[in-house]
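Got a structure for you, written out below as structure tokens; questions coming shortly.
Every protein chain of the complex appears in place save one, which is left out.
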Amino acid sequence: MRTDGRQWNQLRPVTITMNPNKYAEGSVLIEFGDTKVLCTATVEERVPPFMKGQGKGWINAEYSMLPRATQSRNQRESARGKLTGRTMEIQRLIGRALRSVVDLQALGERTITLDCDVIQADGGTRTTSITGAFIAMALAVNKLSKNVDYAKYPITDFLASVSVGVIQEKTLLDLNYEEDSKAKVDMNVVMTGSGKFVEVQGTGEDAPFSREELDGLLGVAEEGIQALIASQRDVLGPLGSRIGASRV
Amino acid sequence: MRTDGRQWNQLRPVTITMNPNKYAEGSVLIEFGDTKVLCTATVEERVPPFMKGQGKGWINAEYSMLPRATQSRNQRESARGKLTGRTMEIQRLIGRALRSVVDLQALGERTITLDCDVIQADGGTRTTSITGAFIAMALAVNKLSKNVDYAKYPITDFLASVSVGVIQEKTLLDLNYEEDSKAKVDMNVVMTGSGKFVEVQGTGEDAPFSREELDGLLGVAEEGIQALIASQRDVLGPLGSRIGASRV
Amino acid sequence: MRTDGRQWNQLRPVTITMNPNKYAEGSVLIEFGDTKVLCTATVEERVPPFMKGQGKGWINAEYSMLPRATQSRNQRESARGKLTGRTMEIQRLIGRALRSVVDLQALGERTITLDCDVIQADGGTRTTSITGAFIAMALAVNKLSKNVDYAKYPITDFLASVSVGVIQEKTLLDLNYEEDSKAKVDMNVVMTGSGKFVEVQGTGEDAPFSREELDGLLGVAEEGIQALIASQRDVLGPLGSRIGASRV
Amino acid sequence: MRTDGRQWNQLRPVTITMNPNKYAEGSVLIEFGDTKVLCTATVEERVPPFMKGQGKGWINAEYSMLPRATQSRNQRESARGKLTGRTMEIQRLIGRALRSVVDLQALGERTITLDCDVIQADGGTRTTSITGAFIAMALAVNKLSKNVDYAKYPITDFLASVSVGVIQEKTLLDLNYEEDSKAKVDMNVVMTGSGKFVEVQGTGEDAPFSREELDGLLGVAEEGIQALIASQRDVLGPLGSRIGASRV
Amino acid sequence: MRTDGRQWNQLRPVTITMNPNKYAEGSVLIEFGDTKVLCTATVEERVPPFMKGQGKGWINAEYSMLPRATQSRNQRESARGKLTGRTMEIQRLIGRALRSVVDLQALGERTITLDCDVIQADGGTRTTSITGAFIAMALAVNKLSKNVDYAKYPITDFLASVSVGVIQEKTLLDLNYEEDSKAKVDMNVVMTGSGKFVEVQGTGEDAPFSREELDGLLGVAEEGIQALIASQRDVLGPLGSRIGASRV
Partner (left out) sequence: MRTDGRQWNQLRPVTITMNPNKYAEGSVLIEFGDTKVLCTATVEERVPPFMKGQGKGWINAEYSMLPRATQSRNQRESARGKLTGRTMEIQRLIGRALRSVVDLQALGERTITLDCDVIQADGGTRTTSITGAFIAMALAVNKLSKNVDYAKYPITDFLASVSVGVIQEKTLLDLNYEEDSKAKVDMNVVMTGSGKFVEVQGTGEDAPFSREELDGLLGVAEEGIQALIASQRDVLGPLGSRIGASRV
């Protein structure tokens, strides 16, 4: 039994508030238990220099935590004058993950920037961010589709992410902060609606892990992600109907 | 008649959500219409180097806007590697204003940091921040008072702030973004519960203003601020009862 | 009686040396007592990116203090790698103030940059800077007018600035450093030759101030500024004759 | 058949030059084909601030590429003024991986810094770095053991790393640059001598991958890593005899 | 005949204004023709970390140019966020040169910082800075000697600097900006009162130079420097009487 009463393979309550921001092309406030992330999608009719002239679009992500999102206050990265390695690593991950389910050709020469701002952190901020940013991106693409006549809908599949870990030889799904700090193995998995892996990042800094442990972690992660994707389908409703449709 | 239907001397609807953050010693989500600012207060048992060994405390403020708080997306200051002049100016103002109603001696050698993060911006973010940060600070001081036996309660008065401006020869209270960008005179006023000025910052970049206009602006600002202080008293209830009590 | 023997409403001796710099389009060494600021005006035939293509010019200001301008040595901002908040706030103020008396349309697509370098500081560096920078700007515009045939002279009015404050319940004009550090209320006022306010920045960090105190401060500031403008007219002589002429 | 004539599950030739640096406590020049990395280990008798007073040591890694290590020249990160996200991600990975096979308590309050400088890059720089840094670290610990009488030898196991990927539905071991840029799935695996995983980082930015593909990748990675560890045992000879010995 | 009418071996007019700054422990405004440098000396009772606990002092120099010291305006280094290589090179040179005539042991554990701020530049700013900074340093050491009873006077010799160059096969002394930009060989020489070299920096970027040319340059530099040292003796008067006295 976990400290918050969950089963080993049970997600924290997921709450998704649609369009909390009046300016963004798409926005979502997503909560995995006490972890709360505001995800906004911004569409701009230009691409980064390295993508120019290819007729393709780009998906970019930025990630940040408010200074008091955590138990003790963190210095702002703007005051430090640079991003930490952790922030860079997370925002590279979010961008890469989202691009894996977008047909950049179909998107056309425009950039969607996903800002994931952690309002409160209780473990799993990167997986919460990916899961929420996917919805914000879908809202933005949908809004765009009112003006742009896509030959092909640019989002090719659903996408969500969850963390899994091993604590005292037990495999646990969706770790909160307290569990995360005790876990000997920590893994983040990103998967598509069709059940394929986009990212698998497992680390055993405190103790290496066996192939059997890895297999167990991947299994429970898959179940958790499919449940999250069901929530995504739910909140998007008809707006999600074209996702992946062009694959068939 | 203003575009949002308000009278010239009418505030936007003010909404205050108490303690939205589970970690901070005090927190408030404050809304002046569509401007939303999350204010958190962090108490740390140390003071900045320049204050050491004086037996006095310190009040510090930081201010930031989420990238999509505004109509078009702004680059993060952490990505730029430095704070803009505007941010520095605002956070210096917030800190100075709050310190004017705190007896630093009575506070003792500790620092309260007020983080004002603008979730959504529709004009008046600095006045909303000051008004909300005061409440977050009061919550933190109150929480502290459970462990610390103050000889004197450190907060000496209530404090709130509002903007005023002149558009087409008319004096208006609490400008939203659209009004702010049209105003020929723009003024921010910070006042105490006892009706004294803490900051008066008026600027007529587009057109200098007369003494009569200044007098009119100060008058309507005072009314607006006293209404905001009434809201502060309201949400603080008995927690606000000791504020300024030691003055008598 | 003040420590330097002045009356409460008396300015420090003002000394203005014209064109001390052999390269600048306009330059002034201005002294308010022991505060000495070198102001140079540079004209460049381009505007900042955000002003391009509007047929309008721009006025920009930069402010800095030499490391030993003050009683103890300050670290250079170039060595720290960034500007302090105080510097940014001051240079934004100088630029804004000067733009209020310039018709940017009449100026045409060019930028005048005013560099205010404090050689020695004894209080009032920002007000000395504004007062001197106005003259340097006028010299540069005058020099420009030999090559450019202005339909309308771009400077619409005179402009000067002074500080006022309250010490031991007394209102004082033009505070030196010692007075400034004791003042409970500190205010900087920028005004035009026609007696209108451009900036009013009053702060009562150490003690809030009443409406009556504010009124007293504004009154003495106005007198001081009009005396400074008389000095400006004096040193500019016929070069100042077109300022504001087009207003009539 | 691969462009360089290798079998799908064949490593590139591995060359290890011991102690090329006359100052470092341990150093190795390691080559995976045309990828060449100089790894130096520096021992310092202090730990980072966050580790002080715990009686434990620390392992830190830094990674960099010479500007012309690659086909076209890259700007130096020192000239840019900051590290790229890629560099930060890699050096965090190297440090984490090495710490997983070090008993920090047994190491005592000292830091070993592993500098991995890429002299020439042809794919797999991070896996080459980890494999070489392990040897440099072992040399440094061995040198230390002449002065320090370890109750327990601090290195608990061997450690190496290799990349694997999928190109045109084929699983390939140890990708060179040309292969890496064509791979639809790219995975870096770090493993111990006892066959446990320390890091598994797989990414399918260009195409998500199935569980079967993942299983195939992990299998061939394991074989490659065990071959690399055999090379490590070889070059270390008797110096490697105490590694992991304390585990039994 | 040179453009400003000087002989080939003639210095520009040298003007030295003593103690223009009311706060610094020593200050000098020095002019070599139109090149004007304000040199201030600051004494602090501490040494940099790398000098601690050795019972010795330190001499440090910083150099900067005002933005409009030159024909066209230069961006401030504080706005760029870093020092240029040229600035670093010059301030390292000034510090090194001054230290060569100071007995750091005799100075005791304190630092003298020489700030050389170029008010106007017309060639030779580094040689003017060294020559002026020596005087400011002497003033500061003299002022110190009122409180400190030196066993040995810390300044061991006079020191000055001049530039020399070759233009159209002619050797010229003390180049102004116009000459400097045409010179095929450019050399800065720093020498002591007793006629020894402290720095010789000759560069022939545009054309290598022969041993004969070098000999000619050194000869005229020596004459120029001894004339500058005569001026230093002159302005220091009795304050310079102890310089080098302890050598005998």
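Here the chain labels run A, B, C, D and E in written order, and each chain numbers its own residues starting at 1.
We adopt the following convention: a contact is a pair of C-beta atoms (placed from the backbone, for glycine too) under 8 Å apart; a residue touches a chain by one contact, two chains touch by 3 or more.
Only a predicted model underlies this, so the values are computations on that prediction, with no experimental measurement involved.
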**OP:** Specify the shown partners of the omitted chain in the complete complex.
**Re:** D, E
Original post:
Quick one: which of D:46, D:68 or D:152 touches the chain that's been left out?
Top reply: D:68
Original post:
Which is it among D:38, D:59, D:162 or D:235 that touches the chain not included here?
Top reply: D:38
**OP:** Mind listing the chain E residues that contact the chain we can't see here?
**Re:** 82-86, 88-89, 91-92, 96, 99-101, 157, 187, 191-192, 194-211, 214, 218
**OP:** Can you list, in ascending order, the chain D residues touching the missing chain?
**Re:** 21-24, 27, 34, 38, 40, 42, 44, 62, 64, 66-73, 76-83, 87, 113, 115, 117, 119-120
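The working rule: only the chains that are shown with their structure count from here on.
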Subject >> CA centroid of chain A to CA centroid of chain E, Å >> reply: 60
**OP:** Give, as an integer number of Å, the spacing between the C-alpha centres of chain E and chain C.
**Re:** 34
Subject >> Junction residues of chain E, two or more chains touched >> reply: 81-82
**OP:** Pick one for the touching-chains graph, please: line, ring, star, complete, other.
**Re:** line
Original post:
Can you list every touching chain pair?
Top reply: A-B, A-D, B-C, C-E
